[in-house]
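Here's the structure, in structure tokens; my notes come after.
Apart from one protein chain that is not included, each protein chain of the complex appears where it belongs.
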Amino acid sequence: MDTRSSNLKSSALSVEQPVGAGTTRPVLRQALRRKNHLDANHGKMGYAFASLYTLLLVAFGIVPTLYAIFLAFTSSSGSFAGVANFVQIFQDYRFLPDVGHVAAFLAIWLVGLVIFVVLLALIVHGIRARWLSGTARFLFYIPGALAGASSVMLWLFVLDPAVSPVSFLLRAMGLQTLVQTISPQHLPIVFAVIAFWTGAGGWIVIMYGALNNISTEIMEAARIDGANAVQIAFSIQLPMMRKWIAYMGIMSLAAGTQLFVEPQLLSQASNAVVGNDYSLNQLAYLYAFQQNNFNGSAAISIVLLVAALALSAVFVARGGLFERD
Amino acid sequence: MTALTERGSRRAGLSQGAVSRATGRTFVGLVLVVFALFFIIPIVWLLFATTKTEQQLVGTNPFSLGSFQGLAANWNSLVGFQSGAIATWLGNSAFYAVAALVLTLVVSIPAGYALALTEFRLRRLLLVVTLVVMLIPNTALVLPIFLEINVVGLIGSPLSVILPFSFFPFGVYLAYIYFSTSIPRDLLAAARIDGCSEFGVFARIALPLAAPVVALVAFFSFVQNWNNYFLPFVMLPSSSQYPMQVGLTSLLASTPAFNPSALGTSPIQLPALALATLVSVAPVIIVFLFSQRFLVTGMTAGSTKE
Partner (left out) sequence: MVLLHSNPRRPQRLFRAAAIVTGTVLVSLLATACSAGSSTTSSGSYGFTEAKQVKNSAITVWVDATRLPAAQAFEKAYPSIKINVVTYDGAANGSNSFKTKMQLFDQAKKGWPDVVWSTQDNDSSWASQASGGTQPFAAVLNSGLVPSATLANFAKGALDPCTVNGKVYCLRNDLAQNVLWYNKTLMDQFGYKVPTTWEQYEALGAEVAKQHPGYIIGAAGDAWTPEIYMWASKCQANDVTGIRSVTVNTTSANCVRMAKLLDAGIANKSLTTDSVFSPSFLTAYTGKVLMMPGPAWYSGAIFDSKTSLNVPAGQIGAAPPLAWSGESAVTGDVGGGTWFISSHSANLAAAEKFATFVTTADAYQVKLAPGLPAYAPAAKKWVAQQVASKYFVDDLSAVTSSAAQIWSGWGSPSFSQEAIWAKTITPGLTAGQTIESLLPAWGTAIKNQAQVDGYTVK
């Protein structure tokens, strides 16, 4: 951890401060007893504080997850089915193409999001004028307020070069009709753009809040020492935001593997020119509610979960998400 | 460090620093403008679209203004849909989102605090399990949650929506990260030494410092619940209970552009749909603006300045 922050901490009252030579042993023992009692107390309160959440976690997280795992390994009559469901989904003609779709989307989306959100957050935080910073954050966030059904119509128009407000851009890229814009090879980029448009604002706000929590004293000290903005960003701000960036990475990974909303709304907007089986999550949905195969659907979900877990382990490790200072 | 010396050193590096500062500022300004345009152009278009008729929407410049009559016609068309269903939908959305928000805060903030700043044996397990649950696709969880709610007989009651909404692991993690990075443990230890009860430490020390994360969690919880389509769709059988998002699908299905068989009494035209989009988004924007004030106060609230 950064030396400057630990300097700050050591200046606060701490039980770990070395006792002076004149302290007698009984006092020391009493102090330790008190510490252990306090530790025990706040362990107990830890359970209490987390209890309500744990209840909800069990009800709406653990039990459904276990049920999904149960479904993935059984057949529709409830009997054990081994890996039959997994074999079935792997052999589905849509499975491999969908894996490619999600992988392509994830690569573009994750990289773009992390880089641009951090950049924009740093910039927005660095703006001195409060009104400008607030306005910028507000403008960046507004698209995030549009949820799925609300934006179907918006994308129907924005992606159609004939009527789009950015038609000059689309035409410059050689696109003349809506169907050209949403042709299969463009889709990963289109979805990444849509997902970024709606998702970036929220993360910028979170990162801004994270940056606010970095003590201004540290920043001032660095500035006085002659560091410019880029150096401050790389040596102070970014390391202190490690956990937040890791969290953003993980959540974006989850959102990316669970790609659903963007292809679904484009499927509606384009009247099915973009299929409703573009992503793996959509496939899981179709298995459950179109093909009435809840077991196959659960199998796809488990595959997605395993993939997301494996990928996010990287973020957890490098971001130190579970560590505490 | 006095102000005099600071100014002196600045003057000394004027010629070199000025150039790089100017290019730096241009770069920053450019990035800001480009991204602001990126985020805002479609919204501006949407605003203009609400004032137009459908022919104008297609025929005229995307950034031209329609007419006030156009706006009025679209408004009437929207409000008249199913005799003011949109008001019911908005009311339902507000009820579910606010009730869930309160419950979420009561559940998530203490949990995040506990995970970050207290020590108990299952702490790490809870963190890992929460992460796993966040990573599993929602599709897999819908049916089990539906069956659970059905078993306790809550299908069709607002609780069937509010309770699952209150489970907000994203918010718990936000709180956990915030508490573990922004509040020094020594501060709490000091309070404990001074005889403060655990609950007192939380309520009187950690919570006031947590205003930003409370605002963040409240805000994201509200938005997620406001925008959630699938859970209310699954849980609520009666259309008078629909929140805005589910109602919007009825609206979409009455738009001939998306559903050619939607002829009849008063089909919804695309500009009215644009207006519906704005109406459904407005509460979120308002909540955002309101919560922004809390987000600005950071650690500058003065915790460890002795």
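The first chain written gets the first letter, and so on, giving A and B; residue counts start at 1 in each chain.
Keep in mind that, in the parts below, contacts are C-beta pairs under 8 Å (C-beta built on N, C-alpha and C of every residue); 3 or more make two chains touch, one makes a residue touch a chain.
Treat the numbers as computed from the prediction; the structure is a model and nothing was measured.
Checked against the hidden chain, the listed residues B:G29, B:G59 or B:G200 yield one contact partner: B:G59.
Which of A:L132, A:A162, A:V230 or A:V306 touches the hidden chain is settled by the complete complex: it is A:A162. Only one of B:W75, B:F146, B:F170 or B:F294 touches the absent chain when the whole complex is considered: B:F146. The set of chain A residues touching the chain not shown comprises 29, 32-33, 36-37, 39-40, 43-44, 47-48, 51, 54-55, 58-59, 62-63, 66-67, 70, 77-78, 92-94, 160, 162-163, 177-180, 183-184, 267-268, 270-276, 289-292.
Looking at chain B, the residues touching the absent chain are 53-55, 57-59, 81-82, 85, 120, 122, 143-144, 146-148, 150-151, 155-156, 233-234, 237-239, 249-254, 256-265, 267, 269.
One rule holds in what follows: only the chains that are shown with their structure count from here on.
Inter-chain spacing, taken between the CA centroids of chain A and chain B, is 14 Å. Within the complex formed with chain A, the chain B residues making contact are 1, 6, 20, 24, 28, 31-32, 35-36, 38-46, 49, 57-58, 62-63, 106-108, 110-111, 113-116, 118-124, 126-145, 147-148, 163-164, 166-167, 169-170, 172-174, 177-178, 180-182, 184-187, 189-190, 192-193, 197-199, 201-202, 212-213, 216, 220, 223, 226-229, 245, 248-249, 252, 255, 257-258, 270, 273-274, 276-277, 280-281, 284-285, 288-289, 292, 295-300, 304, 306.
Per the touch definition, chain A reaches chain B in the complex via residues 8-9, 11-15, 34, 38-39, 41-50, 52-54, 56-57, 59-65, 67-68, 71, 116, 119-120, 123-124, 126, 130, 134, 136-154, 156-158, 163-167, 197, 200-202, 205-206, 208-210, 212-216, 224, 228-229, 240, 243-244, 247, 250-251, 253-254, 257-258, 260, 268-269, 271, 281, 284-285, 288, 294, 297-298, 300-302, 304-305, 308-309, 312, 316, 321-322, 324-325.
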